[in-house]
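Every protein chain except one is present and positioned as in the full complex.
Labels for the chains are A, B, C, D and E, by order of writing; each one numbers its residues from 1.
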Amino acid sequence: MKYIKDIKEGDKVSDIYMIKQKISATTKNGKPYDNLSLMDKTGEINAKVWEPNSPGIDDFDAKDYVEIFGETVSFNGALQINVRRARKASEGEYLPADYLPVSPYDPDRMYEELLAFVDSVKNPYLNRLLCALFKDDKDFIGKFRFSSAAKTMHHSFIGGLLQHTLAVTRICDFLASRYERLNRDLLITSALCHDIGKVRELSAYPDNDYTDEGNFLGHIVVGVDMISDLIHGRDGRTGIPDFPVVLENELKHCIVAHHGEFEYGSPKKPAIMEACALNFADNTDAKMQIFTELLDNEGDKTGWLGFKKMLDSNVTATRVE
Amino acid sequence: MKYIKDIKEGDKVSDIYMIKQKISATTKNGKPYDNLSLMDKTGEINAKVWEPNSPGIDDFDAKDYVEIFGETVSFNGALQINVRRARKASEGEYLPADYLPVSPYDPDRMYEELLAFVDSVKNPYLNRLLCALFKDDKDFIGKFRFSSAAKTMHHSFIGGLLQHTLAVTRICDFLASRYERLNRDLLITSALCHDIGKVRELSAYPDNDYTDEGNFLGHIVVGVDMISDLIHGRDGRTGIPDFPVVLENELKHCIVAHHGEFEYGSPKKPAIMEACALNFADNTDAKMQIFTELLDNEGDKTGWLGFKKMLDSNVTATRVE
Amino acid sequence: MKYIKDIKEGDKVSDIYMIKQKISATTKNGKPYDNLSLMDKTGEINAKVWEPNSPGIDDFDAKDYVEIFGETVSFNGALQINVRRARKASEGEYLPADYLPVSPYDPDRMYEELLAFVDSVKNPYLNRLLCALFKDDKDFIGKFRFSSAAKTMHHSFIGGLLQHTLAVTRICDFLASRYERLNRDLLITSALCHDIGKVRELSAYPDNDYTDEGNFLGHIVVGVDMISDLIHGRDGRTGIPDFPVVLENELKHCIVAHHGEFEYGSPKKPAIMEACALNFADNTDAKMQIFTELLDNEGDKTGWLGFKKMLDSNVTATRVE
Amino acid sequence: MKYIKDIKEGDKVSDIYMIKQKISATTKNGKPYDNLSLMDKTGEINAKVWEPNSPGIDDFDAKDYVEIFGETVSFNGALQINVRRARKASEGEYLPADYLPVSPYDPDRMYEELLAFVDSVKNPYLNRLLCALFKDDKDFIGKFRFSSAAKTMHHSFIGGLLQHTLAVTRICDFLASRYERLNRDLLITSALCHDIGKVRELSAYPDNDYTDEGNFLGHIVVGVDMISDLIHGRDGRTGIPDFPVVLENELKHCIVAHHGEFEYGSPKKPAIMEACALNFADNTDAKMQIFTELLDNEGDKTGWLGFKKMLDSNVTATRVE
Amino acid sequence: MKYIKDIKEGDKVSDIYMIKQKISATTKNGKPYDNLSLMDKTGEINAKVWEPNSPGIDDFDAKDYVEIFGETVSFNGALQINVRRARKASEGEYLPADYLPVSPYDPDRMYEELLAFVDSVKNPYLNRLLCALFKDDKDFIGKFRFSSAAKTMHHSFIGGLLQHTLAVTRICDFLASRYERLNRDLLITSALCHDIGKVRELSAYPDNDYTDEGNFLGHIVVGVDMISDLIHGRDGRTGIPDFPVVLENELKHCIVAHHGEFEYGSPKKPAIMEACALNFADNTDAKMQIFTELLDNEGDKTGWLGFKKMLDSNVTATRVE
Partner (left out) sequence: MKYIKDIKEGDKVSDIYMIKQKISATTKNGKPYDNLSLMDKTGEINAKVWEPNSPGIDDFDAKDYVEIFGETVSFNGALQINVRRARKASEGEYLPADYLPVSPYDPDRMYEELLAFVDSVKNPYLNRLLCALFKDDKDFIGKFRFSSAAKTMHHSFIGGLLQHTLAVTRICDFLASRYERLNRDLLITSALCHDIGKVRELSAYPDNDYTDEGNFLGHIVVGVDMISDLIHGRDGRTGIPDFPVVLENELKHCIVAHHGEFEYGSPKKPAIMEACALNFADNTDAKMQIFTELLDNEGDKTGWLGFKKMLDSNVTATRVE
């Protein structure tokens, strides 16, 4: 299949793509046409169906998989496919994994490892909180496993939030084993919960865009709100009785401070050692992943890749074998 | 009465002060003594009772008003009163207002004006939320009226939070009358609620210091949590049914963004016009109050007052009549 | 009429536009042609007259209103109209207000309100200064009413300077009524004069661009210079005798410091309360106007509008009714 | 003579000092006493005359030179001389140069060199402006030669403004000889005038402190005002007829921009090459002088001198011979 | 023994301290005296021997251990011991570890672990470089094991450089096991070498202060120079033949960039993934250690410890058990 990122001006297209969006419109001359956004795991491209009701054009909707026949032209500086034929594809004709970006790691095995971390937390209140979230809340679990960790920066694929959460927790687990003043239970719980607000900050795939709540409040404030819900209940549901006040403050603080700096949206700077450790673990995994994705994408390029804003540096692949 | 800020090395003292703190200790030679923190509305001073069980020393505790007889000495660069006699004073011998800083404005009239603003909010959800807080929640109302608006910066006196909230709301009311795109109900509600988290961020007088929750989370995150409680209930209590989701996000956003900049602890920058207006109103009242308190304190000084960090400038009183 | 902002590649054009600029040039092949800049209140567009001396092309000059017939093509990534016919229009055929952006408020009523503020200033020196400027100096008054408040940021339309000055003065008037330490006369005078330098910083419409003096010195330094002229006279004219030195310094300081921060071009930070209040009033009106213009322009868009540099935030319209 | 900077707790004092300030006051017990500020070129010290009307205490006033007999004590952490006897000294008993800091260079020779630079400016308008200032304005010349270039930073001694102005002009002269695009007349004139506002920003010795105008406007805005006065006259006096407008803007711009950065109080950044060159020349001389004064003051110290804020670095003397 | 940090005004002293410095001087009255700096692992204190040649005062020099008898007074705001008797102590009377701060971990076991990391590096060039440094260069090994990792910030004790280097290497080892794109050999080598320049940046104990080279160049530049020496030889000695050029650049780059930001003295930002990982590992261990030392020092304090510059936050101990 020809991936969207490889389509160039002049290319003929005859492949199955996912319909991300379909809007019916009218030309200046009053003729109806359809404005499509086609998607695969490598990107998106605009397409126009100028004769929507002609024989070669099947009925289809957003989220359908459709075989598109057409030519790629350049219009106002952007590529656009003029669609001559559009055939709705049946399941089996395509691999869903080709159409939405997914984590390279197996989600079940990752979640299993995450649950092992949950079980390793001895503090009864923290353990109960983690179980309420990661074992009992099916709706949350579904979103958490399906969500990316970001719209674009890093881990922006299905399973990305799970993969990132797990990686951060592993680093925290290592640090807890090396620095005896760290309280492992608090640190592991904070690591597991640090980005839970992202299930409400980002909409589900194929959108994967900032929600209203994400734009207005951000995943840090939302995450703290979710912890409040778990501990105190909400809309009449029960919470976790007798959850110690200091512990609630410490856990929320770790979430509040996990970006480490005001300018990255943390309203408080790390005040306890676990918050500080979590900030480094989060940042380390993010940067390691950015490097990994960048170098994966650049393929066989061996030279300098130019200034990369997310790394604030001109970077290159390491060449020593 | 001799105010604490006027006590100098060598002064004899014979006045009634409030006991902020009393700690019993032992000298290196094993002799018991009492370490006191005396307080009035102008400041605090350390005092030592070297003969705690002698006849001239009454029994008393923190928060008592006590007539202190002693001499002021300088020890390790700080003033300290050596107490010879200490007599517990009776109500009527002292004016409580001399011992804790209070707003120069009448709290009842201020609260009346605040309630008039509450009543002026037409949106039924916002009105209900405001009533639940400012009319029905006696515990909150008591704390809100008694609290300062800050530990030291400005409005750091009893009634300060009420005075500041009211002043910010007035400016917002004016702006709503001048800029038609502003939604008055949302803006007035945001103004009234913008600092409610301070009742949990700061401990009650005479302490008036950051609480654990204040240090760990700050009044912005706490304020959002209080709005969640009001709307959704908590620990089994009811909230406000059918509160519109968008409105909840917008109101919380105004609180989240009211400091205007990441570096001042707002995890989001103002995204709607009301959040922007609230930020300016809050900042304007803060700076006007800082100037007012500063010039009040400097009394009859007419020259330049030197660099003031809170105003980031070398300032002076205006001289034009 | 078809507004310039709505013209797209391929559109046929047959409407009256203002000629902002007309330059005669020669093609590589030695053929003469005219290079035009067409303007209406919504923007500008390039146009080429390839046969300048042909029958269908009237004689016309910059600032004329001309009916243009032609086609819109894209050249080097920008739109350009190839003009086939150009007919000079007569007065009455067009509405001047369609061709230059103007304030939505009536200039006479705004100026009336401004003069009422002038009359409300009791200090005889400040009042005399304001009268000399806003009542007696016809040349200044003409420029002041016709000028925008900025090239692009906000209030960039005819009457913008008047509208902004009035709005800032209103806020200052409100603040003077609420904070008793503010000297109303000084504050109102400063508000009325804070941007007078803009009549020299920006050229008149249809240019509305930075002048030499604007680029070299900026409206703050120019504004202080204008105050010096008014008080001390210049080039042999009289000024205002016995104007108090301290008052001159305070007034100039308010102008000097009204941007509030060094990085915004204020060589001094606010040192008196009136300078501080003016800075907030100026900033508040600027931001309220930016929001207003932005939301007006976005029309019926209901989603997030993306990061807006002037507001340093991703913004959206408020949705609560 | 014992310099003030060398006086230590416990020292007996019997030397002539200049009286910077003399304030009569009353002790808590109602006894009159005199509060003095003694000064020499190395610093200031507080002194108290507890028996002002006793036989050993002569009559004297601020700016008198007085022989002081007394002991040095420490009070509230600061040194203070208890004066037993005070004898007004006659001219001839002391060297004025010991009491006010002065430039190590001869003022007449420096001024001569400065005038040679004035004469080297060929542009008739600039030359006329320089002559009006540096040759004809006796009041200005007196202040200019007597003024320091700063309260504390560098060149804070009598003649400092002249010395700094000359040094900056020399560097500019050199740069004009090396970079042919620099306009020498404009650059030399800008260099000579860049700090003229300091004669109004700083009060005369022995005060040498910021004036009202200095605090409110600063020497940049004042300097531009002085240029306006010279070119356009003021209060009815004549200026320089036909001074080219562009040249006026360029010259003022060089003054406006000579601090180079907004954060250093320049409301505009250098826009022409001469403004850029002037900024570097000014900065270079300032830093060379700071190093020179620092190393002069540290005397024979050979190690690292610690972090110096004005140089933003930990510095040391160069050791290579 | 009474530790120096516990000595207070008025305390009598009779313990053995190390002499850090001894300077013979003369009082104003011409009397000789000795000015001492006493030291133990908790700090330093000044001491004066007013009768250096009296019977009770033994002969001793800097770095000797001496039993001091005297009283502690406060002079000019600092503590000072007036020494009545001073007896040179013999080995065996004191524990050297009481006088210089040392790592709480066993140096031999730490070095053993470090050597295991050396052996784990498979790349022959990197392995040879590490062996040349950590196995063959006895002078370097002695300094490396004895050095602190900083003058004051963290790990400022004997063995601190070894402890920090090992901790950073462990984190890097963990990261190399988790992120497959990391080249373990390069990362481990960089971790082991990242701070080797500190053996020349800091002088040996008891000084532990910045050397000339440290102040002028810093440990980053010095570290790169040491790598050059190892690879290319110096002053006629041999290096490591055929060391690959790219590998030399990558290794040096990791050292150059390990502070991560220009403002922390790295002239380049991390350009390869290993440099990025090293930066995080270095920073994480530094912050974990700062927290550990801070909380160790604060002992049983349970409240908020105030703003700590090194952590840029108000911090507290974690309370959850």
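Basically, a contact is a pair of C-beta atoms (placed from the backbone, for glycine too) under 8 Å apart; a residue touches a chain by one contact, two chains touch by 3 or more.
Predicted, not measured: the structure shown is a model, and the values here were computed from it.
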List the displayed chains that the omitted chain touches in the full complex.
A, C, D, E
If the hidden chain were put back, which of E:Asp64, E:Asp209 or E:Asp225 would touch it?
E:Asp225
Going by the contact rule already stated, which one of D:Val49, D:Ile171 or D:Val256 would touch the omitted chain in the full complex?
D:Ile171
Contacts of chain D with the missing chain: which residues?
123, 167, 170-171, 174-175, 178-179, 181-183, 185-186, 244, 246-247, 250, 268-274, 276-277, 280, 283-284, 287-288, 291-292, 295, 304, 311-321
What chain C residues would touch the chain not displayed?
76-77, 210, 215
Chain E, residues in touch with the chain not shown (by the definition above):
212-213, 215-218, 220-221, 224-225, 228-229, 232-236, 238-239, 245-246, 249-250, 252-253, 256, 262-268, 271
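The rule is simple: only the chains that are shown with their structure count from here on.
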Moving step by step through touching chains, the smallest count that connects chain A to chain C is 1
Fewest hops from chain D to chain E - one hop per pair of touching chains:
1
Contacts shared by chain A with chain B include exactly C, E
Can you tell me which chain lies farthest from chain E, using the average of the Cα atoms as each chain's centre?
C
Note: chain E sits from chain A at a C-alpha centroid distance in Å of 43
Return the residues of chain A touching two or more other chains; collapse runs of consecutive numbers into ranges.
215, 246, 250, 268, 271
Drawing the touching chains as a network, do you get a line, a ring, a star, a complete graph or other?
other
State which pairs of chains touch, listing all of them.
A-B, A-C, A-E, B-C, B-D, B-E, C-D, D-E
